[in-house]
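A single protein chain has been removed from this complex, and every other one stays in its place.
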Amino acid sequence: MALLDINGIGRRFGAVEALDGIDLRVEEGEVFGLIGPNGSGKTTLFNVLTGVYPPSAGEILLDGRPIGGVPPERIARMGLARTFQNLRLIPHMSAFENIWLAQHRRPGMGLRDILAVGGRKERARRDEVETLLERTGLATRRDAFAGDLPLPDQRRLEIARALVRQPRLLLLDEPAGGMTPMETQEMATLIRAVAAPGRTLIVIEHKMDLISDICDRLCVLDFGRKIAEGPPGRVLSDPEVLDIYLGREADDNSGDDSGDD
Amino acid sequence: MGSGYALLAIGFTLIFGVLRRLNLSYGPSIMVGVFFGTFLFIQFQAGWYTVLVGTVLGAAIAGAYVERLCFWAIKKGAAVASMVSSFAVWMQLEEGVTIAFPDRTYEFPALGDFELIELAGLSVRQEHVIMLGIAAILVFALHQLLYRTRFGLAVRAVSEDPNAALFMGVNTGRVIFLAFILASAIGGIAGYFIMATEEVITPKFGLQATFKGLIAMMLGGMGSVPGAIAGGLLLGVVEKQAEWYAGAVWRDIAAFMLLFAFLIVRPGGLLAQHTAARDLAALRRV
Amino acid sequence: MDDHVITVLNNIGGFSFIALSAYLLLLSGEISFGQQAFFGIGAYASGMFTAMFGLSFWIALPLAMLVAGLAAAAVGALTLRLRGLYFAIATLAFAETIRLILVATTWQVDVDGEPVGPNGSEGLGNIRWGFDNEYAPVDFLWMIYGSLGIVLLLFFLMERSRLGSIVRTIGADRLLAETQGINVTRYKILVAGLAGALAAIGGAFYAHIQTTVYPENFDVMLGVHSLAYGLIGGLGTAVGPILGVLLDVGFLEAVEWIQGYRMIAFGGLVAVLLIFMPRGILDERRVHLLRLMLRGRRPDIHGAAGH
Partner (left out) sequence: MLEIADIVTSYGKIEALKGVSLSVAPGEITCLLGPNGAGKTTTMMTVAGLLKPRRGSITFEDRNITGRDPGHIVRSGIALVPENRLVFPDMSVHDNLRTGAYSRSDNEIEDDIDRMFERFPRLDERQLQHAGTLSGGEQQMLAVARALMARPKLLLMDEPSLGLAPMIVEEIFRIIRDLNAEGTSIFLVEQNVHQALKVAHHFYLLEQGRVTFGGSPGDLEEDEVIQRAYLGSAETT
């Protein structure tokens, strides 16, 4: 059974059909890419998956359990975590605190853990945050306010915050958005490390080199509809995809429009 | 009465629309204007137009002071600080007026000796008909100003995105300042006509004006001029009915209960946006 | 200690509760103009319990907290959908409704041949529990500061625990809180209820020191003052709002020549302070720096150059 099973999802905003009958299956351990022009419904799909707003049609199964229309905090506790394209860190809290607060209501955490100010379990959880800071390269930024960090560090911090929830499915919304090619490569390294233990990821990106580098499979959205799905090599050479997404000139510069090297 | 509230609410809503911040000192600024008008009347036996001009001028000057201290000086993104600061200035204005006018209660000149007139079977005070007329003229003038002039374009641009307005070469600080003064002046006109029918003023009028303007604005929907009018008229009607049936205390209770109920059931106000627009707003929220 | 000093200290303590109440709501992202309602409910309820029904203050206090807490939680539940200014105005409308209803209500019972109970704008008098049990103002001083100490301790523990960060997360970004698995609805109602109960403590002490309370004691001035205390003192720690109270009641009360111009002075002070410190004296950044210094750490707390 697929970890995530999306059947005929639709979402309408007034007259705009932001998502229109999307079918997707993401297998356990897969890194799945989601690409498409701006306004094609990628972030809307993330918002529907995380419960920010309910789908107006269709069904979503996470590990066989329906999550369409379930409130976001319940979905979060079912093992789904995400990052945000526009970054939603708490600017006047330190990097450490931003990660630490996200441990809330992980499976097995109850009222006593919420009120705990010390103790062995709490110390272990704090150590875990330190480890994550280390792994995401933020150890020296531990006490800096999140709002003071440069953009690449903020994106890393968002990933660390999502990881501390030990998610079964992690959604990354433009993890390399606004980054230079060098920073993008470092981000690709981080994402590969995150995916290494068999974690399932869905990644939205405009940077084709990053997508083809990290994804096992990907799907292309256009005007809320799925127009292609498959391994990166095949999808990125699909003539229809090239036409609507990569632009007509794409064939003569092999799709490197996003300023890669 | 309702049209007086509507005028109060229009001034309020204009400030909120441009700044997205609440000016609690709005009523007290008007109170300063009204006391200035009274001062002209008592000291110089000024005629009604001089008192009106004095009231508007006083309110505008007090408004300018509030804007400089509580809004212009406070950094962007600190809307709460502005609001609390405007409250602090409210206390200043109220105490200042109390010191300058130690008797607390003063006479305010009536617009004239008017008879009750019969209108469609109802007897109506003539002042109220005049007030309604003035309100209608002001609303029309304001609409023309906002949608037909360069200043109006700038006001609308600033109220949507002050940064982008700056890029277009709009002097946002000045536009906000002028809009603020304009709003306080409209409040001054409202204050004058309300006082001219009540004929007695106290420093508590500041609180009254802030409350009534606020309630009327919220009933109609924040930032909307037509909403302010609808809200003001509704508030006037409800208060009159409550007073008639249950007595003077219940007039204010009814006003606040109405506001509370409205906020819970229909927070967008009478003229709330329809759902599609709200959906789009939700889309942008993420 | 002379009586004036004790009165001032009692006032500082009493107002600290409502200031902390408004502060707690500010942390959760809500501006309330209506905490005076729960201060008033606390005052009236505790006063009625002791004066009309002869209960001990120590029973009346938790009961009054319960009444105010439940009322506050109910208001919190009703206003869940509202944010920012809408919430502020809704709480204001609620508080004014309560105050005006108290003005319109008279309900008196006969106690020792005297009518006792709320009497419209004449207020609720004869709250003689302190007098009957021979409590001097200085005894109330210990009671107030003892309670305040406990409340502050609870605040510090909350700030250390996840509960504090949950409340701050909800305050900073509600959607983010939801996607972190936080049940925002539940916490919002909880915080509203706690804040209401907290304000009621101040009200109960106030009623029993003054022995008579009037509806006009709980007007919007009190509410906005309590909000201002947190914003002056700072949103970074629970000490902030108390610092705000100290500045207003303590400092301005103490300086003689300000008398008569107190509102002008306080108003000006607040307005100028907010220009330079929009999140108060002890804001998050200063508190964070202070904590790091206390722990003897002084690493790079600024990120690299901004954009």
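Going in written order, the chains are labelled A, B and C, and every chain counts its residues from 1.
Operating definition for what follows: a contact is a pair of C-beta atoms (placed from the backbone, for glycine too) under 8 Å apart; a residue touches a chain by one contact, two chains touch by 3 or more.
Predicted, not measured: the structure shown is a model, and the values here were computed from it.
The hidden chain makes contact, of the residues B:A165, B:L234 or B:L263, with B:A165.
Contact with the omitted chain, checked across A:D63, A:E128 or A:E186, is made by A:E186. Of the candidate positions A:G21, A:P37, A:P71 or A:P91, contact with the hidden chain is made by A:P37.
Annotation: of B:L22, B:L93, B:A154 or B:I176, B:A154 touches the absent chain (contact as defined above). Across A:G33, A:P152 or A:P167, the single residue that touches the chain missing here is A:P152.
For subunit B, the residues in touch with the chain missing from this view are 150, 153-154, 156-157, 160-161, 163-171, 280, 284.
Mapped onto subunit A, the footprint of the missing chain covers residues 36-40, 150-153, 177-183, 186, 206, 244-250, 253, 255-261.
Everything that follows uses one rule, which is that only the chains that are shown with their structure count from here on.
Relative to subunit C, the most remote chain by averaged C-alpha coordinates is A.
Located most centrally within the structure is C, per distance between chain CA means and the overall CA mean.
Computed centre separation for the pair subunit B/subunit C is 30 angstrom, with centres defined by C-alpha atoms.
With centres set at the average Cα position, the gap from subunit A to subunit C is 42 Å. Separating the CA-averaged centres of subunit A and subunit B is a span of 47 Å.
Counting partners per residue, subunit C has 175 as the residues that reach two or more other chains. Among all residues of subunit B, those that touch two or more other chains are 286. By the touch criterion stated above, subunit A contacts subunit C in their complex at residues 50-52, 71-73, 76-77, 81-82, 84, 88, 90-94, 97, 100-106, 113-117, 140-145, 148-151, 153, 165.
Residues of subunit B touching subunit C in their complex: 22, 24, 69-70, 73-75, 78-85, 87-92, 94-96, 99, 207, 211, 214-215, 218, 222, 249-250, 252-253, 256-257, 259-260, 263-264, 267, 285-286.
Residues 26, 31, 78-79, 81-82, 84-86, 88-90, 93-94, 96-97, 100-101, 103-104, 175, 220-221, 224, 227-228, 231, 260-264, 266-271, 274-275, 278-279 of subunit C touch subunit B in their complex.
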